[in-house]
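One protein chain omitted, others in place.
Letters A and B mark the chains as written, and numbering starts fresh at 1 in each.
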Amino acid sequence: MDGLDARVRWISAGGWVRNSVTTFGALSWSGFRRYSTYRQATIAGAFTNTVFGFLRCYVLLAVVAGAGGSAPGGYRPDQLATFVWVGQGLLTVVALWGWTELSDRIRSGDITADLLRPVHPVIGFLAPDLGRAGHAMLFRFLPPLAVGALFFDLYVPGRPCTIPLFALSILFATVGSLAIRYLVNATAYWLHDARGPMTLWTLSSGVLAGLSFPLRFLPDWLAITLWIATPFPGLLQTPLDVLIERDPPPRQLALVALQAVWATSLLVLAVLVQRRAERRLVAHCG
Amino acid sequence: MSLIQMHNLRKDFTVRVKAGRFRREKRIVPAVNGVNLTFERGEMAGYIGPNGAGKSTTLKMLTGVLTPSSGDVRVCGLQPVPQRTKLALQIGVVFGQRSQLWWDLPLRDSFSLLRHIYRVPADAHAGRLKRCRELLDLDDFMDTPVRQLSLGQRMRGELTAALLHGPSVLFLDEPTIGLDVVSKQAVRSFLAELGQGGDLTLVLTTHDLADIERLCRRLVVIDHGSVVHDGTIEALHARYGSHRRLVVDLDVPLPEGFAVPGAELLSVEADRHRATFELVTTQVGAVVSELTALRDLSVVEPDIEDVVAKLYRA
Partner (left out) sequence: MNAKTKELLGAYLALLRGQVHSLTSYRASFAVELFSNLGGTTLDVLTVLVVFRATRSVAGFSLIEGLLMVSLSSLGFAMADFAVGNIDRLKNYVRTGTMDAVLVRPLAALPQLLLMDLPLRKALRLVVSGAVLVVALRSNDIVWTPSRVVLLVLAPVAGAVFFSSIFVLSASLTFWWIDSGELGSSFTYGGRDFTAYPVPVYAGWFRAVFAYAMGFGFVAYQPALALLGRADPLGLPSWAGFLSPLVAVVAAFFAAVVWRAGIRHYRSTGS
């Protein structure tokens, strides 16, 4: 049960690091493989992202056109178009919606089988999720982006540090999103069914992460509060702002650092919650 | 007119199979391949076949779930797909692998819901429910939500649910799957009891041939979508030349060269004190009367599983 403490001991036993890296790699690969079998759903999903890309892109371009020379939220038209199309691609990479695996396993009781494995459940879900994200990068991120590039002028980043920072930012967004999804799903330990929290999360995440509109359209005080006090902007808005170079390099870097802090804290929280849940489970089952 | 009629009934499934790393090929699976069958009112028929033979597919076409690819079906004089809701009032269906009850509701509530759905008069419903409760021992778990029932308990619930509207035809697809010995016996004797009246027509698929032996006079065997046998169980035995066997224990060794016309000596054991005969054309008496110093005897009925296995392999 005491996964963290035990791990500290194992490190000194040598070879553990190598072993766990191999395990983590294998688990991630399994996530990648699994999603590559859902080929038709991938096509359908990419199509859907593309339709929404058109919808949002036209709306935001109309916003710029209507602003009469001033830049809404500080974005130029090509930056906004990129924001939309990359956002549609990233949506599936960070998997904002639709992940109910943990709560399903809790509801059906299959979770007890996961607890018997020598891998901490949080890691056991994180590793395949990164594999899934890798798959999504290839098959859900690129197609809408290609369509977007075909029909709209997109912004090409100019700074050398932008692409590596963007990659890092995607990683933190994915980890942070998994941690939140884990927490939302874990409410099923107590509520028997995570439908309610899940709906709440689905609704709020779209708006608060910057999917419905760029958060910079909000008054500054509100945007800044959201950024610092909630993990949501780190899920989508931050990687997008980094890519389209909305801010000067120091601020780009700071945003990614903020994301990292949020992702780590959420992951730790997920581990703690899992521990509480396991205690409860043990108390209930005997 | 027969209650159930199938004329050249076919169902083809198109499936895509992997051919190579990226290519996929369309392939047609003829799940039911030109079946001609009729069942009369009051008939209890077993519908068996190896895995993937097309049994469930046939039953789904008879109940209006699947549209046939070609051919004609009539059940109770109705066309199952176009007249689906009308037909549903006259048939009862249990798909053993699949629940038709409300997952979160207690059995009792599921049953009363069904009464409304099938528009059954209250007294008729109560009468049938009482009978099922007695025969299937439902009382212990009438108030348990379906999701908490064991498989056997649920199956008894499913059977009851299929019967509450007093259907004249019952389609059962593997109703005894996963049941323990006692539950199986309960289900079988329940169905046997239902069949007594002679009004209920039953089509039953199963992999447990004991169900068939206990319940069905008629046996239809299907393989790769085609009927390969249709008749009584005896006819099946006759066709595959399986005969009863006679095992005798003797006080003195069986004489060398012992022979009775029409009975084949299969084996001699225990220092010639025990012998096994297959009764090809003759009866027990003919063999016994030739034997001296008979101590004990037993007659072994031919095993239906062996016969059916022979048929499936053929």
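We take it that a contact is a pair of C-beta atoms (placed from the backbone, for glycine too) under 8 Å apart; a residue touches a chain by one contact, two chains touch by 3 or more.
Since this is a predicted model, take the numbers as computed values, not measurements.
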item: Neighbouring shown chains of the undisplayed chain, as defined at the top; value: A, B
item: Full-complex contact with the absent chain, from B:89, B:210, B:247 or B:286; value: B:89
item: Of B:10, B:60 or B:184, the one touching the omitted chain in the full complex; value: B:60
item: Hidden partner chain, touching residue among B:105, B:228 or B:247; value: B:105
item: Interface residues of chain A (partner: the chain not displayed); value: 38-41, 44-45, 47-48, 51-52, 54-56, 58-60, 62-68, 72-73, 191-197, 199-200, 203-204, 206-207, 212-213, 217-218
item: Residues belonging to chain B that touch the chain removed from view; value: 13, 52, 56, 60, 63-67, 81, 84-86, 88-89, 91, 93, 95, 97-100, 102-105, 109-110, 112-113, 115-119, 145, 173
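As a convention for this text, only the chains that are shown with their structure count from here on.
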item: Distance from the mean Cα position of chain B to that of chain A, given in whole angstrom; value: 53
